[in-house]
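Entry: subunit A
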Amino acid sequence: DLTIVDTSYRTGPYAANGIPFSDGYQDYFTLLNERDGGIGGEHINIVECETGYNTEKGVECYEGTKGDEPLVYEPLSTGITYQLIPKVTADGFPMHTLGYGRTSAKNGAVFRNIFNYPANYWDGASVAIEHILDQEGGDIKGKKIALVYHNSAYGKEPIRTLEELAKKHGYELSLLPVDHPGQEQKSQWLQIRREKPDYVIMWGWGVMNQVAIQEAVNIRYPMDHFIGIWWSGSENDVLPAGKGANGYKALTFHNIGSDYPVYDDMRKYVVEAGKAAGAGDQLGTTLYNRGMYAAMLAAEAIKTAQQIAGTSKITPAQMRDGMEALEMTEEKMAALGLPHFGPAFKVTCENHGGDGYAAVTQWDADAGAYKMITGYMQSDQEVLAPLIEEDSMAYAKENGITPGCN
Partner candidate 1 sequence: MSDQFLFAAEVTLNGLMSGVLYALVALGFVLIYKASGIFNYAQGVMALFAAMTLVGIMDGQVPFSHLINAIFGTEIHHFGWHLPGLLAILLTMVVMAGLAWCVQQFVMRHLIGQAPIILFMATIGLAYLLEGVADLMWGSEIRKLDVGLPQGINETIDSVTYGMFGYGFFIDNLDIVATVIAALLVIALVIFSQYTKQGRAMRAVADDHQAALSVGISLNFIWVMVWSVAGFVALVAGIMWGTKSGVQFSLSLIALKALPVLMLGGFTSIPGAIVGGLIIGVGEKLFDFMFGPMLGGATENWFAYVLALLFLVFRPQGLFGDRIIERV
Partner candidate 2 sequence: MLDAGSTRETLLEVNNIEVIYNHVILVLKGVSLNVPKGGITALLGGNGAGKTTTLKAISNLLQSERGEVTKGTIRYRGEVVQASDPADLVRKGVIQVMEGRHCFEHLTVEENLLTGYYTRNTGKAEMMRDLDKVYTYFPRLKERRRSQAGYTSGGEQQMVAIGRALMSRPETILLDEPSMGLAPQLVEQIFEIVKDLNEKEGLTFLLAEQNTNVALRYAHYGYILESGRVVMDGPAAELRENPDVKEFYLGVSEEGRKSFRDVRSYRRRKRWLS
Partner candidate 3 sequence: MLDQAEGFVTADGRKIGGVVMEMKNITLRFGGVVAIKDISFDIREGEIRAIIGPNGAGKSSMLNVISGFYTPSEGEVWFRGKKRPPMRPYEVARQGIARTFQNIALFDGMSVLDNVMTGRLTQMKAGLFSQALWKGRAEKEEIANREMVERVIDFLEIQHIRKTPVSRLPYGLKKRVELARALAAQPKLLLLDEPMAGMNVEEKEDMCRFILDVNDEFGTTIALIEHDMGVVMDLSDRVVVMDYGKKIGDGPPDEVRSNPDVIDAYLGVAHD
């Protein structure tokens, strides 16, 4: 048996987002267990631990589960991630933060046990600008871009990148923080209404997303000029605003919808067999897909690790090596029944974060679904790489880590 811990949150302020993600994450492993008899013959044992998006409970979950020798942690909370970075490093567990967490963990030479492939926040910020550039025919000099962000470590992540990119592309960036929980955003949106920025980028989570989109609809902000990060891009976020939300854009680093062969198996082996983690009604939603994607990446890493270690019963340390050697290719994804589901990338010790590919989706209110409207675009590595270097080295210095790959 191999153990996977799912630190989920099905209660509290972010439950609506935590549930589909966790469902997808668990269902994929259940599928492997049911259909393939596990990975490499090893049954996957899922241990779920409820964090309520609360760091202390996250720590408790970690301490409570680490005795089970789980292969990887996926906390789905930037706060818990920061908590666990030193702990997992000391205890030798790998941790994967899929599109969240500490961006500079991309530098695997410093963050040996932390992985944040295939994309991180800074990639997100960069791709959003990339998309705007596309829309504007490559020139956004003098354009106004507003960032509406959750006033927390998470929300502040893209600021540095956007500022750097502003220097490069010559747009004007204005910052509009929204305090937790973000139920009331009138002043931010009145300001947007007055200043009429050409684009609005959003870094929100939870109720902040819904309110922002509703307010944008209210002031009749052109929705196709409103771009959210992937954590602001779930169905939950647009549904309360109804038809008005049509045209809203959000980033993603994986595909959406349930139009993949793997879903047939999923229905057959998991949902209809009554083995689904949740109600089984979330298949194909953005966050469910993201959870499943995370599970799939973990499963592939396990396979890689098994190959390297030459044994099916791997340890967390071997899992770490497997993750560091993970290579996602189109063929692999197609074979899994998930063709083109995410970007192809290859993890190395120097690069724990993938290549920073992301795409843009757009909400179609009539169809009630997001649609991919672009292919995967790469973030501006030229700008990002030095930033990551700088931040990770600062961390290394503060914590007395000698960066290195062996």
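Rule of thumb we're sticking to: a residue touches a chain if its C-beta (ideal position, glycine included) is under 8 Å from a C-beta of that chain, and two chains touch if they have at least 3 such contacts; residues count from 1.
Behind the choice of candidates: all candidates are chains of the complex that A comes from, given by their letters.
All values derive from a computational prediction rather than experimental measurement.
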Numbered candidate touching subunit A, per complex, among 1, 2 or 3: 1
Complex contact set, residues of subunit A against candidate 1: 10-13, 15-16, 19, 151, 175-179, 181, 183-184, 186-187, 190-191, 193-194, 206-207, 210-211, 214, 217-220, 236, 239-240, 242, 244, 274, 279
